[in-house]
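In this view, the complex is presented without one of its protein chains, the others remaining in place.
Let's turn to chain A:
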Amino acid sequence: MKYQDQDLLDALAVDFILGAMKGAARKRFQRLMMANPEVRRTVWRWEQHLNPLAESLPVTVPNSAVWQRIQQRLGWLAPVATSAAVAKSGRYWLALATAASLLLAVVMLRPLLLSPVPQHIAVIQTSDAKAWWLVSKAERVLTVKATGAVNQEQLNDYELWMLPENGAAPISLGLLPQQGEQLLSWPDAAQGIAIAALAVSFEPRGGSVTGAPSGPVLFTAEIVTL
């Protein structure tokens, strides 16, 4: 076939763009685009002619989970449970907490063992065992220390949740620091409730406004009592 003929090229380019060209013909044409700059330019020109048609479409804002998944695919966020699963039950998260975190907690937080006050500690870490935060609780104060591994997010916050053992809804413990150390006070709502685990969700700046995790749950961790 001769591709010098501009009318023919136009027709092929349009079929390609509209999707009318299928199967082997489409593959052949894609190869031709790579090999022949004139073919390539014709397609680009027609794309410019036709794509403004899309301007008449209404804007449809995609679910915010799409942006989370894009970031996960680009490796910017740890792969995690979806927010749909989060909504189902707190129990689901417990399954995610691993024994590995317990071991690591003991090794990494040995200095805390010297503390005279009984303590609860947890290590919040990625699935490949990189610790992001060290959490310890004494009385009603939570000390949270960010490690250098935390992905710095300027437009988002990481929110810490307590998962009650009785399966009730998660209780927010506050926002986690992205660097350095921070003290959080244990909320009244969580006082006296047995803790099954901690969880961290990825939230808009300032944290969830719904009172429940609204973004994906990135981490869960069990608590060890010393």
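Please note the rule applied: a residue touches a chain if its C-beta (ideal position, glycine included) is under 8 Å from a C-beta of that chain, and two chains touch if they have at least 3 such contacts; residues count from 1.
Definition applied: contacts and distances are computed from a predicted model.
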Identity of the absent chain, which is to be given by its UniProt protein name, from "Carbohydrate ABC transporter membrane protein", "Aspartyl/glutamyl-tRNA(Asn/Gln) amidotransferase subunit C", "Sigma-70 family RNA polymerase sigma factor" or "Peptide/nickel transport system permease protein": "Sigma-70 family RNA polymerase sigma factor"
From A:25, A:50 or A:183, residue that would touch the chain that is not displayed: A:50
Contacting the left-out chain in the complete assembly, out of A:28, A:41, A:130 or A:205: A:41
Interface with the undisplayed chain - residues on chain A: 7, 10-11, 14, 17-20, 22, 41, 44, 47-63, 66-67, 69-70, 73-74, 76, 154-155
